[in-house]
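Structure below; questions to follow.
For this view, one protein chain was removed and the others were kept in their places.
Per-chain residue numbering starts at 1, and chain names A, B and C are given in the order in which the chains are listed.
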């Protein structure tokens, strides 16, 4: 048996939702072993949580600086090859740059950073190091999202004319929610979450899903971000019109104050030949509609002949055995692991890249600027 | 048995889709009899079509002017009491004004007119005459659309924060569609359809559905209308952000070039307590979602205890017996007939009014202005 | 304009649910005029209800015997050409035989009769008279049910292997329901409803739907009928295994005591090539599944190219405009009207025939016998 890829983790300490998801996802790949970590800004908490997770005590570090220093001193076939960064947004840049400087590949939770400037800093470090940097935009791990991308690329819905994407939640819909959990606190705090709230947290997922499935960049945006809950210091709701590089129009909404919406990410892509529908809460079906034809409902599965190779490759079970969120997440880790194995001959298109992540941050910046400017159309590549 | 209400029809001659729908809808009410009509701009075609429909030959007129003149000469208990206007948009104003001048109530196909100025002309005529004027925004006739309005009014989803509405079709998605039918021809011709194409044809339905269900006026809009099919003289696709009177945000899209979309009208209304979902293609279910509760799926029926009186009143069969488009349309005619019976003591809120119709035309005008002005936010009540 | 077909009605007096449905259905065809009737066993009630419906006073009769006698005395181009029979089951046979003896075509509510013997009496009268006799198994009027039949006949799902059909309701699920309405009272009374309750009322619909869509006769049945509500004199719930003429297996359930089921008629037909799904409560979609292919979801509409001619012929509106129960019912009347127009050169396959109705009654008899005999397999054509 091949040795597992040796991974460290930064962040994701006790009580963190997404850290646990990342660990399970990595575990399910069967190809990644968590061997080190700096899980908390409190060194003692960090070390004890690492031990609790089963790490060797001497690899449960008090900080990521310590981790990179001490790991570097280990023999090459023992030291970590990569890190997973699952801290709040504000520390993605420092942690990523430290990892890349230490010669370690990075898989990082989304959004890429708290601010565009930090995102650009990461991008530069990735380009300088030529190491692997993957961003976990979860929904790109679903087989049918990959199928959507493949079908669009194959021209099955023709030239894209209109896209509608929304990501609506309700977990911050009340005033008291702002202080109700660790996550809510840092996500509502500009010092931790960065320049945007809901748009950065889930709007970037929606945005990335558009670019991922259509294969087109968003070029400009006319947006309105709002803070619905009084006293909250950051946007919790917003909408945007946007243009794609081919001239298509789109609508995007993202909100964390829409009561009754749980984790409602949904995309519709309309072309001149047909259209595609997918919703995260029922991820095991995708509908293709074409004018004058019956709707087609597709399902994933290792044995499904009508799916693209790329979609089948990320299925785990035959048709009729539903897969969910954790499997999608694990697919991101599997792609990352494959790239680490293949490095430096890996496929750079195999994961959401730092370039894709910078695009999400340019979107946030442009949306914020547009919103401040009475929703004026704003280009994403404009200098700010 | 009471005598049926005597109705004339203007437009809706041979081959017209919507004229036949209006006649069936009126017929289903059991309370309206079609006794006269001017069905075509060609007097001979008009007369022969009227006879074909079973009218007395002397009441199958060559023009609506002739109809109003000759009907006025009939005894009061024989002459028409109302007309249904189902011509292309450009003639709604003249026909309506002629009818009102003749002392005849009007039920008119949407949109109210081809241009805002014509809409305002109708509004003035209605106000001056004090007669009944109802606009057939079909979807307000569905029991569950009425239920949505009642639930919102009762506060069941709380203060509205966000609305999303879309009305997407594909029957004009190809170049050759522009000339493929009578309907397509006039709807693509600014001289007949008026200042807008898709936005006027179906965008007004979407707009009216928002105002009808939320009970709130749209105050301003940032819109982008486009002509996707080369050579078409008018918008066939567009989107808008909008604000409601209470400060809520909304997104609206309307398109007739989205392949795979058939008659896709759908609305989502999010409040601080819950949210409501309804889609025209599955009109017999409405979903209410509230944070932390199971979703509720409502169905119509004369015997459904959990529905509002207003919704039950427009059901025809017990629960489990689906009703559709024609029944919704018939409900508009039934409401109109009731108003005619009760006149002048009718309930002015019992139908979509000329005021509601003017609002749709102000929306069109504001959307067009916004679109020409790089999607700048534009107030609906602005002078133009 | 052609004169409408002149129809009389037997039964369907004040408060009757199904009588009103029949009248609306006939009316929607635009080809049938109700000109006479005997609506109640109480002659005065019958006459006054007829006048209330708008009949000429001298054609609102006190009994159907009176109707047939007096209509026969009218000129041939005035007298009724057909009757609609909407009485409780026990009087279908006498009324039908009287009508046929009077030379009048018959459209009759289901089930064909209260007892098999009565059904056979009707069959003989039909055969002797050679007049038209149509049975209103409503669900055969839905466009997509017709499409299912056409697809099966065209071999699109191959040789049928298994059918599952259920028709579950809850309107008799409580003890107090037995006496709660006119309908409940007669349907729970063996003297009026006949030898079976739920199986006759809705089980026959399910049975007919199987034979209609598969084009195969049911040959034998192993059934269990039960009376769940204490004190009720007749079955209110039951299930059956059955065999089709080609050897396929099937399951049927029918119940009026399943709380939460409203009007839940659903059929699934599995073949060696594919399968078909349709449910009455969402009648505007039908799904076809084939091994290794995406599911196909079909929708009705006058402009839908992928539908069979037979299905398109019964649509009223273009795709995306939902049709429902009343339209399905109207399609039965339209088919009946067409047959009356074409008589004696009508298509005998254009409606549910007396032979089909006798099959439903043989099913009831066989199911009852099987049930009494510990669910022994019982042939439908066995003598009893």
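Keep this in mind: a residue touches a chain if its C-beta (ideal position, glycine included) is under 8 Å from a C-beta of that chain, and two chains touch if they have at least 3 such contacts.
Nothing here was measured: the structure is a model prediction, and the numbers come from that model.
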>> Going by the contact rule already stated, which one of A:155, A:324 or A:348 would touch the omitted chain in the full complex?
In response: A:324
> Among C:29, C:46, C:89 or C:166, which residue is in touch with the absent chain?
Replying inline: C:166
>> Among B:75, B:230 or B:305, exactly one should touch the missing chain; which is it?
In response: B:305
>> With the missing chain put back, one of C:7, C:116, C:222 or C:312 would touch it. Which one?
In response: C:222
>> List every residue of chain C that touches the chain not included in the displayed model.
In response: 157-158, 161-162, 164, 166, 168, 170, 173-174, 222, 224, 226, 228, 237-241, 249-251, 253, 255, 257-261, 270-275, 288-291, 295, 374-377
> So which bits of chain B touch the chain we can't see?
Replying inline: 287-288, 292-299, 304-306
>> For chain A, which positions touch the chain that isn't shown here?
In response: 1, 17, 21, 24, 27-28, 30, 51-54, 169, 171, 262-264, 280-284, 299, 301, 316-327
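In this text, only the chains that are shown with their structure count from here on.
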> By CA centroid distance, what chain is farthest from chain B?
Replying inline: A
>> On a C-alpha centroid basis, what's the spacing between chain B and chain C, in Å?
In response: 36
> So what's the Cα centroid distance for chain A and chain C, whole Å?
Replying inline: 56
> Can you list the chain A residues in contact with two or more other chains?
Replying inline: 288, 295
